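Omission of a single protein chain aside, the complex is shown with its protein chains in their original locations.
After this line comes subunit A, so read on.
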């Protein structure tokens, strides 16, 4: 914890995204974007998430294009382990053939896991580097350089993932059951009487919308909270060392678990969308 901050300033600084927007005077950053409204971009979230996504895809692609059917190398064995793990989960949950579900699950699992793992990077490291770069290269006040390294603590990202899944849920519901089938599912359940159509519609719509909402908020909530605790631990001086260690060890479990839950629920929701009741 840098000493020139008060604790609340420190926490606030760590929880603020680097933002970018275009104003009348051209592209502006951070505090200049306070009034920009919706058209503001969290450049740190975008950069880290896309960087990690590209890292994941580049790694897996390079293994995939060199993949041998004989004795695999260590890297290939590892990648195949991950792929096989995802494939097993998809096969045990999603019945039927679909070329999209498994790669989707793999992308979600590995990408979310990589983004979650950013949580284990010491909370001050990346902001400190960013502060140095910001003050030395761009001549900014280090206090004005914001950076949030864990993309999954950004609600925009978790909602984007959930929205992607939601679009697929709607798409597969309509594709597998037809528009009438989908409409029937929304209106004739759980009470199979025309009189109950409005009640059913409200209930089913809530059910439908609760899925992406819970996906997004679960991931965001868990990661935001754990990041917050990491930051809080970082404010208490030397005692942070054992505490930080314990919290980090705990997150070796939590971070993959959150990625796994997101993947599994995606598979389950899509499997529900594809099946007739």
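By our rule, a residue touches a chain if its C-beta (ideal position, glycine included) is under 8 Å from a C-beta of that chain, and two chains touch if they have at least 3 such contacts; residues count from 1.
Just so it is clear, contacts and distances are computed from a predicted model.
Chemist: Given the options "Stage V sporulation protein AA", "ABC transporter ATP-binding protein", "ATP synthase subunit b" or "ECF RNA polymerase sigma factor SigE", which would UniProt use as the protein name of the unshown chain?
Modeler: Missing chain, UniProt protein name: "ATP synthase subunit b".
Chemist: Taking the entire complex into account, which one of A:30, A:49 or A:258 touches the absent chain?
Modeler: Only one listed residue reaches the unshown chain, and that is A:49.
Chemist: For the chain left off this view, which of A:8, A:69 or A:92 is in contact with it?
Modeler: From the options A:8, A:69 or A:92, the contact with the absent chain belongs to A:69.
Chemist: Just one of A:10, A:94 or A:159 touches the chain that is missing; which is it?
Modeler: In the full complex, the listed residue that touches the missing chain is A:159.
Chemist: For the chain that's not shown, point to the residue among A:79, A:169, A:233 or A:255 touching it.
Modeler: From the options A:79, A:169, A:233 or A:255, the contact with the absent chain belongs to A:79.
Chemist: Could you pull out which residues of subunit A are in touch with the chain that's been left out?
Modeler: 17, 19, 36-42, 45-46, 49-50, 53, 56-57, 60-61, 63-65, 67-70, 72, 76, 79-80, 83-84, 87, 99-100, 102-104, 106-107, 111, 154-157, 159-161, 163-164, 224
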